[in-house]
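Note that one protein chain is taken out, while the other chains of the complex remain in position.
Our next item is chain A:
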Amino acid sequence: MAKTHVSTTINGEPVEFLCDPTQSLLDVLRDNLGLTGSKEGCGSGDCGACSVTLDNRLVCSCLILAPEAEGHSIRTIEGMAQGDQLHPLQQKFVELAALQCGICTPGFLVASKALLDRNPDPTETEIRYWLAGNLCRCTGYDKIIRAVMEVAADMREAAR
C-alpha cells in the first residue's frame, strides 16, 4: 500500500510524516513519531487516554485517521509543559495526588486544559461531565476533579 504524505503542526512545530492511509493518528504519534505520551486504552474512543487537540478541539486520536491531520495543528501531552515549567494542571495533579498508576493522566491533562481554555470558571458538575469521556480506574476521580477546580481558581486569581 502506498504511503500517504502528511504535513501538519505538532506542539507548535512543523512535522511531516508518511503513513498508511488506514493508520490512526494515535498510531502515527506513538509508532512513527515516538510521541508515546498519548496512550491506547481501548482504540474505540471510550477511554480518552489518547486525547489530543486538533485545532484546539479535543479529540480521541485513536478515532482520527492520520491523513486527516493534513494542514491541522495538533497538541499532545508532550507539548504541555513550557521549557522546564510544568503547566499548572500538571503541577497540581502531582501535588494533589490526582494520579495513581498514571496511564490515564496524559489524557485527563489534555482534556482538562481544553476545558479551562474555553471555560475558565467551570462548576464541579461541568468538570465532571467534560471529563466523563476519560476513564480512570484508580482514583475514583475525586482528586482529579479537585485538581482541576483548584487550577481554575488559581488561574482566575492570576488573571485578575
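Quick note on the criterion: a contact is a pair of C-beta atoms (placed from the backbone, for glycine too) under 8 Å apart; a residue touches a chain by one contact, two chains touch by 3 or more; residues count from 1.
Following the convention adopted for this analysis, contacts and distances are computed from a predicted model.
Peer 1: Which choice in "Protein SCO1/2", "Branched-chain amino acid ABC transporter permease", "tRNA-(Guanine-N1)-methyltransferase" or "Xanthine dehydrogenase family protein molybdopterin-binding subunit" gives the name that UniProt lists for the one chain left out?
Peer 2: "Xanthine dehydrogenase family protein molybdopterin-binding subunit"
Peer 1: Thinking of the whole complex, not just what is shown, which of A:Leu18, A:Ala81 or A:Ala153 touches the missing chain?
Peer 2: Only one listed residue reaches the unshown chain, and that is A:Ala81.
Peer 1: Looking at the full complex, which residue from A:Val6, A:Cys19, A:Leu35 or A:Ala152 touches the chain that isn't shown here?
Peer 2: Touching the chain that is not displayed is residue A:Leu35.
Peer 1: Spell out the interface residues on chain A facing the chain that's missing from view.
Peer 2: 20, 30, 35-44, 46-47, 49, 76-78, 80-81, 86, 90-91, 93-97, 99-106, 109, 125, 127-129, 131-146
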